[in-house]
Structures are given as structure tokens and as C-alpha cells.
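So the structure is just underneath, and the comments pick up after that.
Only one protein chain is missing from this complex, and each of the others stays in its spot.
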Amino acid sequence: MSGNTFGKLFTVTTFGESHGPALGAIVDGCPPGLPLSEADLQRDLDRRRPGTSRHTTQRREPDRVRILSGVFEGVTTGTSIGLLIENTDQRSKDYSNIKDQFRPAHADYSYHHKYGRRDYRGGGRSSARETAMRVAAGAIAKQYLAAQGISVRGYMSQLGPITIDFKSWEAVAENAFFCPDPERVPELEAYMDQLRRDQDSVGAKISVVAEGLPPGLGEPVFDRLDAELAHGLMSINAVKGVEIGDGFAAVSQRGSEHRDEMTPEGFLSNHAGGVLGGISSGQPLIAHLALKPTSSITTPGRSIDVHGDPVEVVTKGRHDPCVGIRATPIAEAMMALTLMDHLLRHRAQNAEVRVETPVLR
Amino acid sequence: MSGNTFGKLFTVTTFGESHGPALGAIVDGCPPGLPLSEADLQRDLDRRRPGTSRHTTQRREPDRVRILSGVFEGVTTGTSIGLLIENTDQRSKDYSNIKDQFRPAHADYSYHHKYGRRDYRGGGRSSARETAMRVAAGAIAKQYLAAQGISVRGYMSQLGPITIDFKSWEAVAENAFFCPDPERVPELEAYMDQLRRDQDSVGAKISVVAEGLPPGLGEPVFDRLDAELAHGLMSINAVKGVEIGDGFAAVSQRGSEHRDEMTPEGFLSNHAGGVLGGISSGQPLIAHLALKPTSSITTPGRSIDVHGDPVEVVTKGRHDPCVGIRATPIAEAMMALTLMDHLLRHRAQNAEVRVETPVLR
Amino acid sequence: MSGNTFGKLFTVTTFGESHGPALGAIVDGCPPGLPLSEADLQRDLDRRRPGTSRHTTQRREPDRVRILSGVFEGVTTGTSIGLLIENTDQRSKDYSNIKDQFRPAHADYSYHHKYGRRDYRGGGRSSARETAMRVAAGAIAKQYLAAQGISVRGYMSQLGPITIDFKSWEAVAENAFFCPDPERVPELEAYMDQLRRDQDSVGAKISVVAEGLPPGLGEPVFDRLDAELAHGLMSINAVKGVEIGDGFAAVSQRGSEHRDEMTPEGFLSNHAGGVLGGISSGQPLIAHLALKPTSSITTPGRSIDVHGDPVEVVTKGRHDPCVGIRATPIAEAMMALTLMDHLLRHRAQNAEVRVETPVLR
Partner (left out) sequence: MSGNTFGKLFTVTTFGESHGPALGAIVDGCPPGLPLSEADLQRDLDRRRPGTSRHTTQRREPDRVRILSGVFEGVTTGTSIGLLIENTDQRSKDYSNIKDQFRPAHADYSYHHKYGRRDYRGGGRSSARETAMRVAAGAIAKQYLAAQGISVRGYMSQLGPITIDFKSWEAVAENAFFCPDPERVPELEAYMDQLRRDQDSVGAKISVVAEGLPPGLGEPVFDRLDAELAHGLMSINAVKGVEIGDGFAAVSQRGSEHRDEMTPEGFLSNHAGGVLGGISSGQPLIAHLALKPTSSITTPGRSIDVHGDPVEVVTKGRHDPCVGIRATPIAEAMMALTLMDHLLRHRAQNAEVRVETPVLR
């Protein structure tokens, strides 16, 4: 298929440009009988919404989502679910200065070579605004997974040079950074304020965890659960790296250290991050992703225009100085979509499997 | 589709267990007119083959591949290509001791819960032996890409705690580690010898680079080139992390540092690793992958059996003390397959695009 | 993937119920640079629109389509195209009488068993209203194909017992039946008027023809052009049969009669309907489809309710006495979508193929 669809059985197909009339998605393959309302989707959309703190873009979008099909009398019918978000804050600004220029580290140059043209208004299709539909679709997956006792939650584990240890899920919900340690928040705010004064941006690291998974999700050999999760997470704007469990730390580990031993009481460790041979083990599924610093900064940068001539580019407008700050709900959505797809795929082939062996956690 | 197929237009579907009669693959979507012989595939298969040095498993497999269709009079016809490798070294050993046990860090436990049964001989389908067909299929992609001026090459950038700087591609071909620095080889050999004495294993980091790419490969928004590459690389046995370009280092970088500025003479840096907005920029495509230490070690480990009772597991047999040593050709294959698929996908939609803008390198 | 997507490279995914707030589609994979406006889509939508003559349902829907993405400055950008049609004529009628009953020959019974529930208002997702989005998406394919010199046109070849010979394409556009012979129109009108008096419905046969095709479209062995066309046409509501070329007449033909001989001046006949070995020959692609009579008639019929108890069903409301009358634009759309998909697929793999042999027509 073309590139705007994610998943094989629980599929999400999206459309929409940053400054077009609307964003939309079609969620196909949702089981019937799931209670679902627009409010269920709005919750996560509000967590991703811009302009909620001084540390993110000041673009004002209510991001009100409408469910146009697939839900009848408050529950899903099993048919495709149409979602729509109208863009309201499309400033009619003058783009003549950038329409023929390639902003460094943006998709301008690669889109231009791929398509021969592009919607240059706010990045068009390459804008992170597209991720709003991922969050809306992911909320449907989360709703279904929750009913199965599966939770998907994320947090910021590093902001620029500042590493953050996990303290509690409660803390995550109480600050604009999705920071799991309330005592570190002032430090993060101070860092961000200085960053704005420096007219610069910085990267971030996000961690996502799914708990309550049954063992057995994932398809050997190419559609492993971790492989498809890596696909989903790496497809998020600005992501440059993905780790499962110990990730790159495993490079310098010994086998006797890395292997997660098992006892009747459960696993003794979780270096693997909940995946064995590409299939869920039933332990918490743990992934980390690296987001690069925002490319749009007001510090001038060297580039070329469509004619190949040198230009100096200064990116004005309303931008997140750290795209990672709003990435947590998006990462949760991609993990939820991946799990939902694999839950259905596993069920399709293995519905009749019965196992005596107890499930370890 | 099910999980044993990779790619959307240039597809590879594989079968085969570690100790079954044969491994096989079907490569579909190869353009017609490509000169192709079994020798072209054998070259890479020999680079991956076990038993070529004392640092890898002593299993003796010639890994002779046969082309059963899709090639006529020395060139591809455009129809599906059937590949077959007969297993020759399947020792008829007694598996009764492990058939009901779950080896720690192996797929035994997750496969058992997924399918309710498994081929326990040498890991069955979960064995890395499966990767032989990836290498064979990848060699077809490499052959086509090479004719387009695109090269795909890899090397070992870290062995356990030992980091290795890139020196030359020539060096890579001259040692059993795919080490790019000939002066470090003795150090690696000493480390491996000690590792064997310790009856332990270790992880490794592999780097893969594609050069000569046209800009424009990759499909927004979910099928980004880097996302599909991450999918392919993470699907390799034992891989726990994938980075594109600077990867996790980008977390602590500033935007003014990370962004790759452009001049008429070319890009001034390549922190992005050759991908902008998920689409190739024409710069070298750079990826790094982390491989965990081999799970099969002779040091006893705690586990349970199918009844949930505690057992002590000692993995005997012939195993690589570092699976990363033979992973380079496999990583190259997955990158080649990803690029081949996207080259065709890009061509399908954008064949008529003509761009005046010069291509930067 | 799930069932609401058609095509592999040029994909159409749809949503929407008969009496929901809106219908929508996402068209993915359209080449960039194609001039496209809402008016280009509206043309075919108007040909399918209900209430344009006394011989079709009196439901009044303007079927105004909006393009929400993928088109910038009047041409396609290569990104996904979002389409939306708001439902305006959703009568708030009382469905309590049919909500628990299964109308004979409708999808009520099969949907109920599949999903355990259904949107019973006007048939919900199973209503032919869904085909409006096929026509809108098909119009995009037609626009692209037309630029390549490929036309896709259809006509009614039989209405109930009345067979109609093809006379001219001009005639097709000048009557409500898509009848290619102007002299037969009065006969058709008289038949339809009597049908309404009989409170009954009838079937129809539609023929579709594509001209100007290049030879080579279609993928052996499962994705033959005729196989995918049969898939697309059979997926239209009420279709019970599909023929390519001579179709079922070929059963009693001799090989010496059926085979289309070739001369340097061209083919001497077209019994094959433009397909050889599942691949286009360059001759006109010809398909015929059989549509069953409308299931919704006011003559009472026997059925059961959700409890399994016997009921007598009388289908009220506004229905086409012959669904075939409005099926021509839908059949054209499915043929156009199939050709568009295969044009891109062929181009992906065979872009480099050059053939000296002249193309016959």
C-alpha cells in the first residue's frame, strides 16, 4: 500500500496538511461493541494540544475531533471509523520568502526532490500537526486495550542533557513535560527558559511502557512485535533512535548478565523489555525513543533555494523549542496501535491455542 | 499479510527451521533484465556462513543456494524468484532434556505461549539460521542497486566494551569481525578468546551505510524510509536498538548543532544520517544497530519447564559467543531490501517528476 | 488489511453510513502534478446522484464533495487526498419496526451474525450510498488515465429481459438509463413504469470498456488484471456476476473460434476482452456485470426477527426499482481504480523495459 496507512488488521489511514482545511483519519478493523465517544478521543488530543504551556508552540488549536461513522448508539459497529479535525488557526501569512527555500533539517529539500512540488505552508504534510490523527486513532486502540487490562503509558526520560529517573505515573500527569519526577520540573522549566533566550532548540528522550500484555503477541520473522513497534515509533516526526528494553546498553553486556532468568514466581529481571524472539513475554513492554532538536529556530542558517543558489534561512513563526515535550502522547498512540494490530493478528491465527503453562510477570 | 514477508513491492517471503530439511525464500517484484546467478548470491552467503573462524559457531553448513525460478538465460524475467538452501548439518542429537524447558532469553517461552507447541530442535523457526535467506534475497537487491550506483556496506563499530572507529572498507573484508580498523583485530581476538574461557557471551554494535542514493526515497507518513529501515533491522534476531544518523546522541544536541546546513557545494554535515522527513536526502544513509549477547551460554541459568516447575538450564551445542560477529551481512541485506522496495515504490508514483534543483551530496 | 481499502499502490479507503453525518474517503498514492478540482469529481457524482429521474430513488442528496488535502494550488501534491460528502437528507423516521427484523436479500441477517449489532438506519454501511465515495475516488483515477490517453466508459446492456445493443457513446449521456441506443429508451421507460405499478424490482446488466491501454498491465499469477477487476466489480452492491470479453459464451466456443489472431495490422477479433494471461494486450478492456433486482420492494415478504420468530416484512422508504440504472458510473469507477493501481504497479517494476515490437490494437 501507499505510505499513509499503519497496521495490517487494525489499520489507520490519515490525511491532512498543517494549513489545509482539516485533518482526518479512517480507523478500520475495530472490533464491534466497544463503547466509544468523541470525549474518549479528546482526552489524549488535549494532552498533545499546542499552546497549553509557555514551553510549547503558541499556535491555538482546539483540535476538536468528530466521529463521522462506525459508532452507533454509543458503541462501535465493526465498520470503518471516520475521524475529522478542522484546522482553525491557519494564519494567512506571507510564505513568499520560504516557498522557494529549503529550511535546513526540514523535509523541504527531500519532498521537493520526491514530488517536484510541495505545500510549503507550515511544512504541509511533513508538519508534526499530522500526529494529531495518530493520537486520535491511538485513543481508540487504548480504549480497547484498557478493556483487556492492558495499559500504555509514557513519560519524558531525558530533556537535552538532563536525564530523569522514573518516580511515579501520577507525577507525569501533573506537569507540562510529562516528567515522572515532580522535583525535577523546576530544573526543566529553567532549562527551557534559557533555551528560548538562546533562540535555540534541543532534543529529548521519551520512554513508553505497556503493562498487562498477554504473552504471544508478535509474528515471526519480519513482523516481530519489537520490529513493528520500532517502525511505528521511528515514523514519528523527529525520532532518530528506538530502543527495546536495555537497547544499546546490551552491546556491552555479558550473556550471563542480560538474560532474564525465570522462576515459578516470575522473571528475575526485564533486560529484554518484554519481548523474546520478537514475541511478547507478558512482562512490561518497554521502549525508548530519541527525538532530535526542533529544526525551526530563529538563529539564521545556511541553505540553498530551488535554483541551487545559496540563501540564509531564518525560520519565523510559532514553534516548539523541544518537540519532545509533546511527543509522549504520540509515542503512546503508536505503541497502542501496534499492540492493537498484533492482538488481532495473534487472535486470528491462534484463537484455538490452550496452554497449561502459567504466565509469568 | 502474515509475518514471514518483508517489503510491499519488492517482497521477500521465507520459510525454514534450524534443523528442518531446508530453508527457502520467494523474492517477488524483481525488475526483469537483471543479470543474476547463484554465484552472485553465494558471495554474501559465504560472508555470513558459520564455522569460518574459531570465533563463531562450529556448525558446518555449506549454505549452497539454488535459484529455482525467475531467472532465464542468465537474467531475471520479472516473475517470482524461488530460492532454496538444503540443511546438511542437522545433528540427530537428543533434545529430550530441553524439549520441555524454556531457555532464558530465548524464544522458547514466548513461542510456547503463542502457538502451544514449537519445534525445539535448535530453536526451530526462531533460530538465526533463518537469516541465511535474508542474505540470499538481499544479495539480489544489492545486485540491482549496484547497477544503479548504490552501494550498501556494513562493519562492526563495537564489540562488547570495545568501540571501533571506521578506518577503511578494505579492512572490513580482511578479518572475521568485519572490523574496519586492522590494528584493532588482535584486541578483538584476545577479547573473544577470554570470553570463551569465561563460558560467556557479549553484545555488539553494527553500522550500515548506503551511498549513491537518489533523494526522494521513502513514503510519508508511516512508511518513512527510516521507519521501514528500523522495522527491517529490528527484525534481525538479537537486535535491541536502532539509530539513524546521530541517533540517541541527538537528544542532547542543540538545533543549531544538529541541523545539516546546505551550500551549493553540498551538505556541511550529516547528523540526520541521510533522511529528512523520512525521505532520503541523497546523503549517505547511516544506521546503527545494537545486538544483545548470545543467549546460549554454558553457564547454568534458572528457568521453568512447561509445567511451571523450576529447572536449571545449561545450553550445550555449537553457538556464536557473539552473534554480532556474523550480523554485518544480515544488516546489509535488510538495508538493501528496504532501499530496493522504496526505490520501486518511489518510481511507481513519481516516475514523471522532473526537478531542476541540483542534487547535493 | 481490513476490508474498506481497495488497491495496493493507488489505494482508496472509505467510511460512512447511509444515515450517518457524512461519507468520506482517503485516496493515497496519486502521482503529484495532476490538475484536480472538486468540479472534476462532481461531474461523475452527479451522474450517480439519486433523484435525477422518476426511475430512481427520490432521496434528495446534492452529494457535494470537498477535497480536504493532497491538492495545492490546483494540482495534486503526491500526499494523501481526503474527500468528504456530508449527508443532508437523513429523514428522522421511526425504525423501531425494522430494527429487530431481517429484510430478505439484505445484509441485515449476515451483518447481525458477523458483528452482533448493526446500524439499521437505511442499511447503515451496507447501503449502496457508500458507492458515492467510489465514484469520487474513481474520478481522480479517470482524470489521471485520461491524461495518459486512456478512457473508461460504461453503458447499460440489459434491463430485466430487455437486451440493448451498443449504438453510440453519445446516446449513453443523453438518457437516465445510460442506454447506448436512443431508440430503445421509450421501451425502457414503459417497462420501469409498469414495474413500479407491480410494486416490484428487476435486475440489469452493465458493460464497461477501457480504451487506449498500454499492453503489460496486470501481475501474474494472482493479481491478474482481470482478477483484480473482477474483485472490484463484484464488490459493488448487488453484483452477482462478472465477465471478461466473451465471458460465459466462451464455454461453448471452439479454440479455433475463440483465439484472437494477430496480423501486423492488428488483432482480428477481441474475444479475450483485452486480457491475455491476465495482462492487458492493448486491445479494449471489456467487462460485463450482472446486478440483481433491488431487494427493497413494497410487496410483503417472509422473514424472521432477531429472536428467530417469523415476521412479515414490508420495505417502505425511497428505493431504486432497479439499482442497475445508477450502477454505470460506479462500474466505471471500479475499472478506473483497478487500472490506475496496475498502471503504477507495472511502472514500478518495469520502468526500464524497452520493446521494439509494435503495439497492436
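A, B and C label the chains in the order they appear, each numbered from 1.
Everything that follows uses one rule, which is that a contact is a pair of C-beta atoms (placed from the backbone, for glycine too) under 8 Å apart; a residue touches a chain by one contact, two chains touch by 3 or more.
If you're wondering where the values come from, they're calculated on a predicted model, not measured in any experiment.
Shown as candidates are B:Lys8, B:Arg153, B:His258 or B:His271; the residue that touches the absent chain is B:Lys8. Only one residue from C:Arg66, C:His231 or C:Arg318 touches the chain missing from this view: C:His231.
Note on the undisplayed chain: of the listed residues C:Leu84, C:Ala204 or C:Ala336, the one touching it is C:Ala204.
Residue positions on subunit B in contact with the hidden chain: 1-5, 7-11, 13-17, 20-24, 26, 28-29, 32-33, 66, 68-70, 72, 75, 77-82, 84, 114-119, 124-125, in rising order. Contact between subunit C and the unshown chain involves residues 1-6, 8, 14, 102, 104-116, 125-126, 130, 158, 160-161, 198, 200-205, 214-224, 226-235, 237, 240-248, 250-264, 268, 271-273, 275-282, 290-297, 299, 301-304, 306-310, 324, 345-346, 349-350, 353-360.
Listed here are the subunit A residues that touch the chain not shown: 8-9, 29-33, 78-79, 220, 344-345, 347-353.
The rule is short, and it goes like this: only the chains that are shown with their structure count from here on.
With every chain reduced to the mean of its CA atoms, the largest distance from subunit C is reached by B. Once the centre of each chain is set as its mean CA position, subunit A and subunit C turn out to be 38 Å apart. Centre-to-centre separation between subunit B and subunit C, using Cα means, comes to 45 Å.
Subunit A and subunit B have Cα centroids separated by 26 Å. Of all residues in subunit B, those that touch two or more other chains are 8, 220, 345, 349-350, 353.
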